[in-house]
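Data block below; observations after.
Shown here: the complex without one of its protein chains, the others still in place.
Per-chain numbering from 1; labels A, B and C assigned in written order.
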Amino acid sequence: MTQANRLSGGLVDRNSTLSFRFDNRNYTAHPGDTLASALLANDVRLIGRSFKYHRPRGVLTAGSEEPNGIVELRTGNRQEPNTRATTAEVYEGLDARSQNRWPSLKFDALAINDRFSNFLTAGFYYKTFMWPAAFWEKLYEPIIRKAAGLGSLSMEDDPDEYDKGFRHCDLLIIGAGPAGLMAALTAGRAGSEVILADEDFALGGRLNSESFSLGDDSASDWAAATVAELSALPNVRLMPRTTVIGAFDHGIYGAVERTGDHVAALPAGKPRQILWRIYTKRALLCAGATERPIAFENNDRPGIMLASAMRTYANRFATTAAQRVAIFTNNDDGHRTAIDLRAKGVKIAAVIDVRDDAPINYDFEVLKGAQVVDTKGRLGLTFVEVALADGSRRVLECGALGVSGGWNPNVHLTCHHRGRPVWNDDLAAFVPGGDLPPGMTVAGAANGTLSTHGALLSGAEGAAKALGLKCALPDVPEAEDAAINQTPFWYVKGCARAWLDQQNDVTVKDVKLSHQEGFRSVEHLKRYTTLGMATDQGKTSNMGGLAIMAEMAGKSIPETGTTIFRPPYTPVPIATFGGRMKGQDFHPTRLTPSHYWAKERGAVFIEVGNWLRAQWFPLPGETHWRESVDREVRQTRASVGVCDCTTLGKIDVQGTDAAAFLNKVYCNGFAKLAVGKTRYGLMLREDGIAMDDGTAARLAEDHFVVTTTTANAVNVYRHMEFVRQCLFPDMDVQLISTTEAWAQYAVAGPNSRKLLQKIVDPEFDISNDAFPFMGCGNITVCGGLRARLFRISFSGELAFEIAVPSRYGDALMRRLMRDGEEFDVVPYGTEALGVMRIEKGHAAGNELNGTTTALNLGMGRMVSKKKDSIGSTLSEREGLNEPDALMMVGIKPVNADDKVTAGAHLMDASGPVDAQHDQGYVTSAAFSPSLDCHIGLAFLKNGGARQGERMRLVSPLTEENVEVEIVSAHFVDPEGERLRA
Amino acid sequence: MRYSGFQVIKQVLTGHRGWIPAWRDPEPKAHYDIVIIGGGGHGLATAHYLAKVYGHRKVAVIEKGWIGGGNVGRNTTIIRSNYLLDGNEPFYEFSLKLWEGLEQDLNYNAMVSQRGILNLIHSDAQRDAYTRRGNAMILNGADAELLDAEQVRKECPFLNFDDARFPIKGGLAQRRGGTVRHDAVAWGYARSADGYGVDIIQNCEVSGFRIEDGKCLGVETSKGFIGAGKVGCAVAGNSGRVMGMAGMKLPIESHVLQAFVSEGLKPVLPGVITFGAGHFYVSQSDKGGLVFGGDLDGYNTYAQRGNLPVVEDVCEGGMALMPMIGRARLLRMWGGVMDMSMDGSPIIDRTPVDGLYFNGGWCYGGFKATPASGYCFAHLLAQDEPHPTATAYRLDRFRTGRMIDEKGVGNQPNLH
Amino acid sequence: MHDLAAITALGGSEPRVDTVADVTCTEVPDVALASVTARSSQETKAQKALTKLIGVTTPDIGRFAGDPVSAFWTGPDQWMVEAPFETHEDLAQQVKDAVGGTASVTEQTDAWTRFDLNGARVLAVLELLCPLNARKMAEGDAARAAIHHLGCFVLCHSPDAFSVYGPRSSAGSLHHTITTAMKAAL
Partner (left out) sequence: MIIPHPLLGPRDSSEFVYLGDASLIDRPDWQAENAAEAFYDYAYLRGNPAGEHHELWYHEGGDRSWLVVTRNTVTHEISKVELARDVARAQGRSK
């Protein structure tokens, strides 16, 4: 198809032609086109539908402030809703579709809403849809939700890669227009580390959109030459296609680089977008200004756009929305558009200027003191109706209307620390206020310096000032330096259905109603009418709404309020913030030293924090996990089993005050622990609640190895450092984690000693006398490998934990399996581990749940009153020591076939079942192969005194209700004879 | 003026000329029976129930800015009563019941949408804990349902089941949970309270309390002194600052919680979903935006803005849980300042100062609590004793060791 | 001599080597590590002893020095001593002997895994991995940095040669992250 509206000149590459699709029709474009410019070139004005009334919509702007021209880009799992046609670069094969319409863009059934617009005024839904109550979810809401929303997701996983990175500089320049380029030149030549970022794929900003010249060059040539010089400087990094999205604390800026959105497909491994965290000493905001529209009746038809955008399409993209256009303006800039378009052969129907003293032009008609009062054209503009100065009406035929209501400085990023812009009367606009993010300064149009020459100069000066440069500034080329005369003109009097927020369909009428109903603050206005809440965040609509509200209230605009902006500057894909941390890479994975061996054994793994641990080791023929787990338990208790317990935290505690230090962090005493001995320790939080438990092994007078639970390893280490550095700074104690350094295996069961004796080097006697229960020491194994041996037991059996340097862990496990064959050794996983500790009545994570005290855990007497330890004082508060305090007990079903469910609640055997009569709850439950029935650990009110009592165990959630007996938590070997065997 | 479909039609026919302000804009009187500091959700709800349930009409709500500008306008709009502990569950269930009748009670459509909330389970220990919680909910008269992985997959096929670092093993569902149009809650309560004669005084900042021999006589404000028989403070987020004027130190820290909304999308999510292995929860608004959030920034702050690390952390969680939202764009982020209490639970109680009452410490549970908080605070103000469902929310519970610690992280506010 | 065979952090018998364009990532198991922390009020004595051991003055904050036995600063009065594994498997003991009672010594050899990154564009890879301003790092600089949420040490040997130490149990994740960044950046 021919590009009917393609003009001469421009910055597109006519030497090559790209083909693309929109709503399943093929079109052609040139490299350098955006989807919007390409569609206009192909004489397509209708691009979308509005949110509420489904009114036909075309493009309003030529940039990221676009409220109307949004489409669904790409297909399949790469479908990308709500994409701005005005910033999307055309690539070969691009496929875009209009959205929020059915069945088609030209005929949209929900356009019926437009007919009922009188009912659908601001906030109408707060006043109805209330009867009957149940109908909201069933009827009203589904209809509203289906109609609402804009584009749609594919519902498939995003297949692209995303990345994150970090960059540092002395000066971050945001925006590569005249001010930004001059700033970069100034700082770059001075040798500073500079990053120049711009959201556009072509650096130059407005310079690429204007016809005037800078010095002897055209504006765009000067921009190109400057960019060429900058890219040759090693200390300057140019970041096109990069939007600085937010100014965060202490000079950290977020920036999104679109590395893959302008190509049809990415090479493998290359990210679609990169989220950069830019650390900079200074930032210079050169974000330019955004033209503002004028509200008038039916000002939302396709073909009606900002005059400056029209100029950008003509000068940069060599295209026009129509061959015959009119301009509606309140300032000279609108005339400039008419001149440029005419120079490109576009017919100017007229320039309609609200000012009686508007400049005349002999090349086209200027209607002074005139206003557009209405427009025609269902799917695209055909006529505008003008009220002339003398009150008479005139109808102009035109396919496009350029509107210019003056300019708003882009203060967006200056507000990111909630600073408020201030009103400037000369500009009739808000300019950056005093309370900018520290380190940020503003130059060029963003600071209210709207002339090109002014922008160039302020860019150079801004950079020099920000960096405190003494050197001479680069020469600033001669450029347009027109004086600014912005007499505000917000809307045409008497209009009602005049659009302010074109995407959300907020009209002048809605603002008036909002005022009438008392929603008069800016915040109330926005929330009640949804003004400025659309995907463009009101960049072109907030000011108009505010001005009209001010007029209603009879106040000035600054009195009425300001609207501040929040990050991000433009919307950012959620995946970009996610970066690489998705799927299996969401968190790092920690593997135990025996992992590869366990994998060979066909182990089933389970996530424990970031660790992967073997849960059980199924044998051929075992069809249910219980078979494997029961076997592992029985075999361990009958002979010997091995379990990788490397994941437990290990902290090396050394120093002459090591014992005194442990006395502080553990509620029980450690001062008198003999060298070569290990002791169980309970740690409290300062609020008296149990924090963690583990063992401390004394390897020397001044050397302990402390173990923590897997889950709390990091917190306990942090806590110990706190106690060491902040509470007892003069204690001679040094801490370091050794969790990863040692592969540690539990070897448990009556034959554990026999097995170990085959591995431990003969010079080390580990007989019961030489190495009794709770003994520990440094040894060697397998002919001289340094190792540590602890005689501790979680299973309740005769058991040891043996540790060797991690790199030998794999070999040690294989050796234990080989040498253990004669004892029928079995590897066991976390399930069997859990079963055995429940059988033994050892508290674990489910019991140390952050709300339980030593008393609850049945260790009340462990809290030494003879010394100061963290948490001991507050553990004595009355609320933690009530007579009917929860106590840990064992639970057995009266009927052996009944199941005990963790999370079930205990009730008196006879009596109501409700929250008021709740007696406690089951923390851990398992099937015990040793007792051949389900058992559980529970917290029960006054549990210590209730052994033998029969109670109801109820779990309405899982529809269980069984009779249980309260028993001792130590189901197996209560006297602990096996431990000491 | 009563709102109804009929009223709308009538106004359409008369060019909408008849609509009147939703609430008056009165000047403060010299004295009120009860003055409530804070025109947020809780303060306005308190006024509504004081007037409607307890018959107090000489009531003023004073707000330093515009009503509903605090956390009721800056949250993720979720309502639920899926709590574990005795001190909490009855209160939040009472709140959920009030939500269920709210629109008829207020004659204002706050779009209470009971689309359900689903807490995902990723480990056996988590299933045990959620089982205990679900049972506690049912024993307290709330609804709860335990789902296995297959049931979750059926309801939310778009979740990451096949390539998850922390596989989904099930979920705890509360079907009666859901979302509410948050701003409308403040406006609805304000309009109703105003209708009963309550004065809502905006742009009136409290500068101090007038306290004589241990009794609070009223408040000094930017609009002059306002006398009061009783003063109720409901300014969560600023509790420390305001109660400090009464010489009180609170077991509360101020922290910022960020929230996020995406561009409008056609319906993709059935209800509220929370990730059990990362900091991410999400729902979809009636306008189509994905409304989501995660963890606190974690440092004391009064600035209503956050920083990048948490933004990334939340989106990482989102991508890990539902990679199909990757191409949806984050449109807007904002921060609300939370009253983070020392056990993660709120305070509704008298204070050592006679005639001064306190409501705060809502952490990030404040929005869902709005109706019950207002109701219970009104009850306390009117009858000088705690409402039956709020008896545990005492100011002295930390001294006595009767904390209500749902998360079990102790006296560390930024972990709750 | 014992007869247990060691495996690398990535689980192989031989170190893993990956090359993308002009950057190479090499797994380095042949290194022994021991941490040294001075006892209270023994700081100067401990530093003297350490200086003697590594042959140069103990490195300052954010620096490493010494050859073949070297050390890098890890915290106040704390260093990590590095030496070839073949010759110094018992490094911790050697260091203990050197510092005597002036410092606490802890074997750290298998607490860490090391990857060496070499190549002209290694900086482009590092800026995707960690917040360090690697462009400003000079030979002998050692810094702590979070990579993929893992606490790592980054040592700069030259502008195109860096070493990354990460927790051994997460070697696979760290390696995956590094090679992914290499593919993305190069």
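Simple rule for what comes next: a contact is a pair of C-beta atoms (placed from the backbone, for glycine too) under 8 Å apart; a residue touches a chain by one contact, two chains touch by 3 or more.
Since this is a predicted model, take the numbers as computed values, not measurements.
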- [ ] Using the whole complex, pick out the displayed chains that touch the missing one.
- [x] A, B, C
- [ ] Determine which one of B:S4, B:N203 or B:N300 touches the chain that has been left out.
- [x] B:N300
- [ ] Based on the whole complex, identify which of A:E193, A:D353, A:E517 or A:D687 touches the chain you can't see.
- [x] A:D687
Open item on the list: Using the touch definition from the top, which of A:S104, A:Q725, A:N768 or A:S968 touches the missing chain?
Closed with: A:Q725
- [ ] Using the definition of touch stated at the top, determine which of C:G12, C:G55, C:G75 or C:G101 touches the missing chain.
- [x] C:G75
TODO: By the contact definition given up top, give the residues of chain B that touch the hidden chain.
DONE: 240-241, 249-254, 298-303, 307, 309, 342, 398-399, 411-414
Task: Touching residues (missing chain, whole complex) on chain A - done: 248-252, 279, 417, 438, 657, 660, 686-687, 714, 718, 721-722, 725-731, 868, 872-874, 876-877
Open item on the list: Across the whole complex, list the residues on chain C that are touched by the chain not included here.
Closed with: 61-62, 74-76, 78, 131, 143-146, 151
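As a working rule, only the chains that are shown with their structure count from here on.
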- [ ] Draw the chains as points, connect those that touch, then say whether the picture is a line, ring, star, complete or other.
- [x] line
- [ ] Look at all chain centres (mean of CA atoms) and spot the one farthest from the centre of chain B.
- [x] C
Open item on the list: Taking the mean of the C-alpha atoms as each chain's centre, how many Å separate chain B from chain C?
Closed with: 49
TODO: Could you put a whole-Å number on the gap between the CA centroids of chain A and chain C?
DONE: 32
Task: Whole-Å separation of chain centres (CA-atom averages), chain A against chain B - done: 23
Task: List of chain C residues in touch with chain A within their complex - done: 1-9, 11, 29, 35, 37, 39-40, 78, 90, 104, 106-112, 127-128, 130-133, 135-136, 148-150, 167-174, 176-177, 180-181, 183-184
Task: Sites on chain A touched by chain B in the complex - done: 51, 78-82, 118-119, 121, 124-131, 133, 136-137, 141, 144-146, 148-158, 160, 162, 164, 246, 248-249, 252, 254, 275, 277, 416-418, 513, 516-519, 521, 523-524, 527-528, 530, 534-535, 537, 566-568, 571-579, 581-587, 589, 606-607, 685-689, 845-846, 849-851, 874, 877-881, 901-905, 913-915, 918, 921-925, 954-958
TODO: Would you tell me which residues of chain B are touching chain A in their complex?
DONE: 3-5, 7-9, 12, 16, 19-23, 25, 65-66, 68-69, 73, 86, 89-90, 100-101, 103-104, 107-115, 122-123, 125, 127-136, 138-141, 144-146, 158, 160, 163-167, 181, 183-184, 187-188, 262-268, 278, 284, 286-288, 290, 303-305, 307-308, 311-312, 314-320, 323-334, 397, 399-403, 405, 407-411
